[in-house]
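Note that this complex is displayed minus one protein chain, with the remaining chains in position.
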Amino acid sequence: MSRSRPGRIASGAGRIRAWLERNAIRLTALVTAGILAVMLYLPVGVVFVEAVVDEGVPTLGHFAAVLTDPFYFGVLADVFADPLAVGTHLGSLAGWLAAVSISLSLEYPIPGIDVPVPWLAVDTPGVRQGLFGFTAYQAALSTLASVALGLPAAYILANYEFYGRRTLRSLTILPFVLPGIMVAVGFYAMFGRAGTLNGILGVAGLGPFAFIETSPLTIVILAHAFYNAPLVARLTVAAWESVDTRTVETARSLGASERRAFRDIVVPQLAPAVLTGALLTFIFTFMTFPIVLALGGLQLATVEVWIYDRIQRLDYAEAATLAILETILSLGLTYAYLRYESVQSGFSQAPSPPPKEALFPDLRTALSPRRLAICGYGLVALVLFVGPMASLVVGSFTDGTGFTLRNYAFLLERQLEGASFQTLPLPAIRNSLLFGVATLAVAVPMGVVISVLTARTGRSGTIIDTLAMLPLAVSGIVFGIGLLQGLVFGISLPGGWRLQITGAVAIVIAHAVAAYPFVTRNVSPLLSNLDPAMVESARALGASRFRALVDVELPLVANGIVAGAAFAFAISIGEFSSTVILASGSESYTMPVAVERYLGRRSGPAIAMGTLLLLVTAASFVVIDRVGGRYEL
Amino acid sequence: MRRRTFLGAVSGGATLGLAGCLTQDGDDDENGNGNGSGNGNGSGSEETDDNTLTVVTYESMIDGENPAGPWLKEAFEDEHPDAEIEWEQLPSQGINQYIDSASQDRDIEPDVYLGLNIDDLVRVDDNLEDGGLFRELDRDQIERSDRVRDGLDMGDPHDRVLPYDTGYISLVYDESEIDEPETFDDLTASEYEDALLAQNAQTSDPGQAFLLWTIDAFGEDGYLDYWEELAENGVRTLEDWTESYYGAYMEAERPMVVSYSTDQVFASAEGNDLTRHQIAFPNDQGYANPEGMAIFEDASNVGLAYDFFDFVLSNEPQAEIAQRNVQFPAVEDEYVDLDDDFDQYAHVPPEAVTVGYDDLRGNLDEWVDDWAQQMAGH
Partner (left out) sequence: MTELRLEGVSKRYGTGRDDGAAALQDVDLTVRDGEFFTLVGPSGCGKTTTLRTIAGFEAPSKGVVSFDGESMIGVAPERRDVGVVFQSYGLFPHMTVAENVGYGLQFREPPDGTGVDERVDELLELVDLEGMGGRNPDQLSGGQQQRVALARALAPEPDLLLLDEPMSALDARLRESLRRQLKRIQSTLEITTVYVTHDQDEALALSDRLAVMNDGEIEQIATPRTIYHEPETRFVAEFVGDNNVFDGTVRARDAERTRVDVAGTTFDLPPGVGFDGSAQEQERERISFCVRPADLSRAVDQNRFAVNLETSEFRGESVRAYGQWNDVPIVLQLGEVLESEKDATVTVGFAPEDAHVLNGG
């Protein structure tokens, strides 16, 4: 009987190792569940419960009040107020439709430039969108813009080879780590009337243009794209490089044109990644906060602004109600998307990515329409993505008299002479990097184990997967206040015990909670595309589930893990709202917290710290990329 | 190899996550906010350590550029060799954190709160019992308390707060682009169309101050109409002062911004041309935002707190606070000597207005919310 054949495992230590190995996935899942319970469900629950409990009595009154308030829900408030009066609602809809008119005219849409453009104007009578309606509207526009600006970047990075491509690809993570205030200041410095762009145009005798004043909404949407187009691009590049080109070649050999093969073969393989990016963008921009107010002002306020305000006024019930509605919407969208993702089957073998073409092999090619379009996009990207960051860096070196080093002198002096109660630059950098690495170490196993548990498990898996996306779907302000109320203040337990979690460990775990969904979203689609026969073969051959994961699945989804890990690291570096709460009173402050603390009546020191944040992040990613070598970040 | 590091990370995370988070009531309640912060030597703050005064304050008092906090600590400790000042960063939730702590009967560690505004007091009293959180001051123990200038009185019926400096909200404008606005009504004239940058009163202190100023000028019943006109004239209300000033105003987006009357002090230090740093006081007013200090009810070291308050109101500290934090002293001119530069660039409005405690009480939240809903107007 070979079943009783002694394997390699004999010693006691070996037996423990074997037990650990057999139960590794279960243990990781357990730890993940524990972390989520304590660091996510508990804090969020502490706040959410305020929405449905009023002085100890369960109530839906807060929801009724919010849903029927025209300020929040515009015309829908009437529907919520009296959902059964279908006739009345249809009547008002018909009246509205009757008042829509469409007209064709010549317009001059580009300020200052005399180019008439035929303009199809759809004139609709005003509809009161309400705060939620407007928030969704600007999020939808931001999502469109992010996808439109992200896809060309993905196309270029995935299909062309040029000097610095890998570095550029690594650096697309940068917008992710910038604190909102820095993005706002960077956008003003780039697009303001006295900003960099007008300075450059001025050399050519153009302008100055009031880019921001002309349409604050456009600038807000572009700022959202600044954050999210790189996200879309990164997700899409990873998918593009996993495309099996043999399938494209098969299609071509069957007579499909290049365009047709792209549409029929490549697009379906990219769609999940693009849609993931769009979904995340929508959720993020739906819950946007500092950017809309900083660039657009109160006229463009979103739901999150009111959540912040209600928290400030200690009206937790209304804040929680608004936040729950946000979360329901986000999770609903996530569920819909994940259902879609789960029906996208088809097992890929090893990817055979498309070979990369040289971007500018010779002058003739360089002038082809496609290359010119790429150059055009490059210019747009330069203005939109590099511009604000570069303007920020330049701003850190200038004052009213021109070039100055005094902002950096401040940082140096603070580092050398700062008192213990002050915020020092080096500890901030050190903490950020340490927390980033630690976050990665916690978030990657968490994200992977959730992917493993939910891949290919049908509807129930989709529900778990949706709930696992909760960190992205919860208002950051509510999560922060929940951490404060639940963990920093502590929760009373029976027996006079008190559960309190603060400081470095809490920060790392909070970052990991915010970051693991990125690992899951990067890994899950790849994992569910793997042929299940591979894992089952490995297991039949004697590998435990964990060994099969490590030996077979992980190497094959390494691209996704590395991409997710890069996001996790970046999320940790850039995280502000929960860090500042958990770091309060301790020395666990990070770079974004330092930026905030240096912000005073003079913005120079904070901007210099923001520049350091950019440099440290850029250097980390370039170094990881060089060392990691095999995988692209 | 890979597996072992993986397991190590997971189990390590688990043990660390549980360590030091469970405490039993009574054995160590000082962890009220945050783990051992290690500030200075006295971080243990034992019961016997009654010569340490823990002062919580906002970031720019201790952490910005050239802040007054470190100077105050050093000077006070020189004067009181046995005493020690321990600074604590104001938690991100500000006064709310202490209101929550008090309403949930948690201990509050610091002795003194430096940087209290009138609306903080109003929020305290709206959410806790009247006169809560801080103790009523025993003015006899603060010899110099009568040096405080008239008009900076915060109007607290429970006398919990003592002002130590003030700022004035004013308009800052570019004289090469617009003329000085004389009155609030000017701001709604076509001459100032799309000219003004303000801040959101929900998220910004100067924003809220400017809103209260208009409420003072037009009354509870008139301010929304005035803002309607401002909105029609194109006012923009940005998130906070930094965005509106360093973002929009300094990039020449608009010629006028709601800011501080000390603007030129910074502008001249930065080497900027002062044409863009002109101060306007519409209706010949500026809105005063006095900042005060107060002693927490459960402070362990009240005597030392009074010593500190008295010290803060003395000549040199008043000058240092004013010049380092670029605020105005709280005491009458005769009790403080300021540099000529400061006098030249820091402008005082002909008339200082402020909406007092009694008016704010019970009204502030509604005023701001009505205004914000009107301005957002989706």
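A and B are the chain letters, set down in written order, and residue numbers restart from 1 in every chain.
Assume contacts are C-beta pairs under 8 Å (C-beta built on N, C-alpha and C of every residue); 3 or more make two chains touch, one makes a residue touch a chain.
The shown structure was predicted, so the numbers you read here are calculated from the model rather than taken from an experiment.
Peer 1: Missing chain touches which shown chains?
Peer 2: A
Peer 1: Looking at the whole complex, which of A:Pro355, A:Gly458 or A:Gly495 touches the chain that is not displayed?
Peer 2: Only one listed residue reaches the unshown chain, and that is A:Gly458.
Peer 1: If the hidden chain were put back, which of A:Ala51, A:Leu392, A:Leu556 or A:Val593 would touch it?
Peer 2: Of the candidates A:Ala51, A:Leu392, A:Leu556 or A:Val593, A:Leu556 is in touch with the missing chain.
Peer 1: Sort through A:Leu20, A:Ala140, A:Leu168 or A:Ala543 and give me the one touching the missing partner chain.
Peer 2: Answer from the full complex: A:Ala543 touches the omitted chain.
Peer 1: Tell me where the left-out chain touches chain A, residue by residue.
Peer 2: 1-3, 5, 7-8, 22, 347, 349-350, 456, 458-460, 531-545, 547, 551-552, 555-556
Keep in mind that, in the parts below, only the chains that are shown with their structure count from here on.
Peer 1: Any idea how many Å lie between the Cα centroids of chain A and chain B?
Peer 2: Once rounded, the distance between the two centres reads 33 Å.
Peer 1: For a test of understanding, state which residues of chain B touch chain A in their complex under the given definition.
Peer 2: 2-3, 6-7, 9-11, 13-14, 16-17, 19, 21-26, 31, 33-40, 59-60, 62-65, 69-70, 73, 86-89, 91-93, 96-97, 99-101, 104, 106, 123, 127, 194, 200, 202-203, 236-240, 242-243, 246-248, 250-254, 260, 266-267, 270-273, 326, 365, 368-369, 372-373, 375-378
Peer 1: Show which residues of chain A lie in contact with chain B when the two form their complex.
Peer 2: Touch list, chain A to chain B: 20-21, 24, 27-28, 31, 34-35, 38, 71, 74, 128-131, 133-134, 181, 184-185, 187-189, 192-195, 208, 210, 212-213, 216, 290, 293-295, 297-299, 301, 305, 308-309, 311-314, 399-401, 410, 419-423, 441-442, 445, 480-481, 484-485, 488-490, 493, 495-503, 505, 508-509, 546, 550, 580-581, 584-587, 596-605.
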